[in-house]
Structures are given as C-alpha cells and as structure tokens.
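For this view, one protein chain was removed and the others were kept in their places.
Lettered A and B in written order, each chain numbered from 1.
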Amino acid sequence: MSAPKLVQGYEVVIGFETHAQLSTQSKIFSRAPTAFGAEPNTQACAVDLALPGTLPVMNVGAVERAIRLGVALNSRIALRSIFARKNYFYPDLPKGYQISQYEIPVVQGGEVSFYLGDEKKTVRLVRAHLEEDAGKSLHEDFIGQSGIDLNRAGTPLLEIVTEPDIRSSEEAVAYAKELHKIVTWIGICDGNMQEGSFRCDANVSVRKPGQPLGTRREIKNLNSFKFMQQAIDYEVRWQIEQLEDGHAIQQATVLFDTDTGETRAMRTKEDAADYRYFPDPDLPPLVIAADWIERVKGEMPELPRAAAARFVGDFGLSEYDATMMTQSKSTMIYFQEVIGQNPPIQPKIAANWIMGEVSRRLNAAEIGIEKAPVGPAQLATLIRRIGDGTISNNAARQVFDVLWSGEGSDVDAVIEAKGLKQMNDSGALEKIIDEVIAANPDNVAQFKAGKDKAFNALVGQVMKASKGKANPQQVNDLLRAKLS
Amino acid sequence: MSLTSADISRIANLARLELSPAEGERMLARINGFFDLVEQMRAVDTTGVEPLSHPTMAAACGAAALRLRADVASEPNQREANQQSAPAVERGLFLVPKVIE
Partner (left out) sequence: MTSTNNDLHQLSVAELARQLREKKVSAVETAQHFLGRMAAHQDLAAYLAVNEEATLAQARAADAAIAAGTAGALAGVPIAHKDIFVTKDFPSTAGSKMLAGYRSPFDATVVSRLAQAGAVTLGKLSCDEFAMGSANESVAVPAVGHSAPTAARNPWDKQRVAGGSSGGSAAAVAARLAPAASGTDTGGSIRQPASFCGITGIKPTYGRASRYGMIAYASSLDQAGPMARSAEDCALLLSAMCGPDLDRDSTSLDVPAEDFSRTLSDKLDGLRIGIPKEFFGAGLAADVRAAIDTALKAYEKLGARLVEISLPHTELAIPVYYIIAPAEASSNLSRFDGVKFGHRTKDYTDLLEMYKKTRAEGFGDEVKRRIMVGTYVLSHGYYDAYYLQAQKIRKLIADDFQQAFRSCDVIAGPVAPSVAWTLGDKSDDPVAAYLADIYTLPGSLAGLPGMSLPVGFGANRMPVGLQLIGNYLQEARLLNAAHRYQQVTDFHLRTPGGY
C-alpha cells in the first residue's frame, strides 16, 4: 500500500458503520410487513408497538442474510451469538430498548476489497450484528410536537462495522460503493438509499503521521455517495482548522446539512454513553449449525471482485473496465451475454460500448441496464457490423439511436432502411475520386507541394460525394495511390 | 459500598424518573439498606462459573437455542385497536413534544 496522501500535513482516518436494512418480508421479531411507504403505523403490530405482554420471535430470513454477508466477506460466523438489550429512551424506540447484539455478534471479522483507481484497497471489518430498526419522528406539520410513525420499527438491520482503515473521502466512498454493490449482489438488501435501506455513519478523525489516533466525530446518516464525500471533506477541513487554531476536538455526533454543506453537532444525550446492555431474557442464544453455513456457501453466487479478476485475467480488460463491467450483477450479465454471442465479440469493444453509449443513455433515462431497450444480442450484432466494415462507427451510433428509440429492432434492417452501408465497391469509389481530383486542382497542387491539410480536404470531398458511405480507410488508400 | 445522592440522581435520570429531593433521600436510604444485603453475594468466588441467563438452558428441555420462525408477513393492519389506549394520536401518528436532533 502506498503512503496515505496527507491533507495539509494531516493523515485522515475513517471508520464506517453501515446499517443495511435486510430484504425480508416480515420484521425481525414480528410478523408485520416491512414494505416501505405505508400509511403511518399501519405496519406496526402489537409487538412492534411494545404493547404490554408482547414478546419477540426471531425471523429466520434475517439470520440467513447475516450468514450470506459473512460468507461473502470471508468473516467468521458465530455458531452461538447473543441478543442483548440496548437501553435508552426515545419516542421512536417503542420498548425503551433496542434488541441488538453486543458482546457476541453473529458475523465477526472479514474484509472488503476494492480498487481506488488502479490501487487495490482492503478495509477490515470488525463485525456485523443483527438488530432491529427504530421508527421515525416526523417534525413537520405539528407545531411544537413530533409525530411518531413506527412502521419502520422492527425492520431487520445488519450493522456492518469497519476498522479505521480508510484514509481519504474518495476511499470512503469507494468502500461504501463496494459494500453497497455486495449487499445488493447477494440479495440481502435492496440498497435503496433514498428510502434509507443503506445508511452510512462515518467516524472521522485526523492526526499528524505517526501520531496516535485523533478524537473522532461521527457523521450520521450519510445517505448518498455524493453527500458522503462532501460531508467527509468538510469535516476533515473543519477538524484541521480546529487543531491548527489550537482547539482540541471533542468527540461528537454530527449531521451533514446538505443545504449549507456543513456538518453540525447533534444535541447530545448526556447519558447516551450508558446503554446498560444485558442479554435479552426473552431470546435464548442464536445457534447456527455448521451445515447451514455450508449450504449458504454452496449457494453463494460469483462475487463482483472474483468476476472482475476473471475479466482481467481471461479477457485482458483493465482493472477499471473490469470494475465497471461488475458494477452491478445485471451489468455483468449484460456484458457476458454480449461477448457470449456467436461468433464472439471482443470483450474490450463490448466494454467500451457498455461504458459509452449504453450507460450514457441509461443515466439519461435513469433506468437500470436490465431495462435497456437495446439488448445484448442487438448490441453484439451492431458491434459485429462495425468489425466487418459494413458500417462506420458514426453510422453505428445512428443505428444504436434507432434501436434505443424502438423505431427499429433488427440491426441489418435499420442499416438498410437508413442506407448506412459503407461503399466497399472500389470501382464506384475510384470514379468519385477521379471526379474530385478533377474538380479540385488547387488542393491537388497544394498536396503535392506537401500540404497535408489539402489531402484531408480532398478526403472530405470524397466522403461528401459518397454521402458518407465510403469507408474512410479505403478512400485514403486509393487517393494516395492516385496522387502519388 | 453505599450509594450517594449523586448516584441516585444519575440513576433517576437514566431511568427517567422525577424524584423530589425528599424522595431522593428516602430512596437513597432504602436502596443502601438493600445493598447491605447484597454484599454477601459479592464475596462469593465464582471464577469459572458460567452465568445462567435462561433457566431453561439448565433445564436442557427445549429452549436452549433460539427458535426461528418462517419469514412470513401475516399481521393485518390493526392500527385502530392498537392505538385505542394512546394518550395523543393525530392522523395515525403518536404525538410527543418536539424531538430535537
């Protein structure tokens, strides 16, 4: 690993805590549905509301997903883990305690690897533990009061905690993107950041190289990669300023204000430190049989890093291209279908098209690649037509537009209809070239006098006369032959 | 060991209990009276003893390991019944004094 880049002589140290909502049908300890966006408190059952006499019963789907994450990140899966109560009062916490895991979490250790540019980075995980989500406090439209919606209360979460291994905001975002990719890839979380399915907290501190860790401040609820980088950059600058001005950093929890672009300290709960954790007497220890873990291992799909490495090794893609081709499972599937056509397509060219035309239009339309109007087979044919000289790159883009808009679906039919075929018949081409030479004596003279510009002008005239159907390479060759 | 008034107010705050100074004093006396009873327990040597947090783990008759239920959403919406004893509700939301973050 190269030496960490410094900011004004300070080393940035970042650790992450990510709350991933698990994609189960029902809550972690109740049978209420987890669907997002329902009317307030219509998906909060007696157990979620902590009505007197209610008790928790564990959802197997949440455990299964925890095991899946652990296997994907090479973590240890605890064969016996303990649910504990984290006690604190808050209106969105119905029981007055959160059921979580404390001393013995279900997922222990592991790591997340990714590329930052061409440099491979590895962030070590401390743990990932199962816990229940809280409800929501709505502050709008009630004067002096807040409205409590407990629909989200009891939604299963995995809190994924890293070591303070991250050294820059760019690396932080890259880590978060990689983790996001993995949890959606293995299907344990829908990854919807707007809906809060994937929420990141960043513990940020700075220090002079070689010094012990500085005091950290935790930036809560970073729910977009864009704001994540802004927030961390601001926080780093702020901390350095403080230190430079001789102020010590006070440990604090801060929020990023997307309007001002600044972080501000949250009102601190003075007793927040004392959660009085103890094993939940309502829940015996969670015991996971070894064969369950084995089963999950057997069902684990090829992971993005492994697929990317394969693309580099087998197809000679660059790390960057390989990462792009595995940015999501559907991207990988699309890519593999394009190059898998018969006869096969050169992976590098396929990758260029997917990163270029395809993703540009996907972004514009804000849709996923699985919904792309131009399917892998069509793209493969199109690329093949460039390769065999039937159409030029420019013409290919025009064909692509037609396919995308849906006006046409068969590549060759579109080429025909639009008359985009390149003129490869040299007889007809020579005729045009002769006419152009005859019609432009000046350019010919200038060329012979050594001016290349003049040659380009002649090529342009020929292309124009051929209505763009001439193969530029062929034009070049013939023209030079005739003029020499 | 015995507790101080400072301990009492710290704990009362953790437990979200308002105690008048008088109540605090009475509480202090009562609780210290109780903790005298506890001292004998602290003296016992328990090195190497596994704590027993679930009696049925000793029973070894079924509930030693957490039971897992199928991931099925079967609870119907019973908001009205569930909120019938709520102190303050508006448009289905529980109302509380403004929560400041």
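Rule of thumb we're sticking to: a contact is a pair of C-beta atoms (placed from the backbone, for glycine too) under 8 Å apart; a residue touches a chain by one contact, two chains touch by 3 or more.
It should be emphasised that the depicted structure is a prediction, and the values quoted were computed from it without experimental measurement.
> In the full assembly, spell out which visible chains the left-out chain is touching.
Answer for the hidden chain's contacts among shown chains: A, B.
> Given the contact definition stated above, which residue among A:53, A:246, A:343 or A:427 touches the chain not shown here?
A:53
> On chain A, what residues meet the omitted chain?
On the chain A side, contact with the omitted chain comes from 46, 49-58, 85, 87, 89, 91, 94-97, 148, 150, 273-274, 276-278, 281-284.
> Across the whole complex, list the residues on chain B that are touched by the chain not included here.
Residues 3, 7-8, 10-19, 27, 30-31, 33-34, 37-38, 40-42, 44, 46, 49-56, 58-63, 66-67, 69, 78, 81-88, 94, 96-99 of chain B touch the chain absent from view.
Basically, only the chains that are shown with their structure count from here on.
> Centroid from C-alpha atoms only, then distance chain A to chain B, rounded to Å. What do you get?
Going by mean C-alpha positions, chain A sits 41 Å from chain B.
> Going by the contact rule set out above, which residues of chain B touch chain A in the complex?
Contacts found on chain B: 10, 13-14, 16, 53-54, 56-57, 63-75, 77-79, 82-83, 90-101.
> In the complex of these two chains, what residues of chain A are touching chain B?
Counting only chain A, the residues touching chain B are 24-26, 30-34, 39-46, 49, 51, 57-63, 83, 89-92, 137-139, 142, 144-150, 255, 266-267, 270-271, 274, 276, 279, 281, 283-287.
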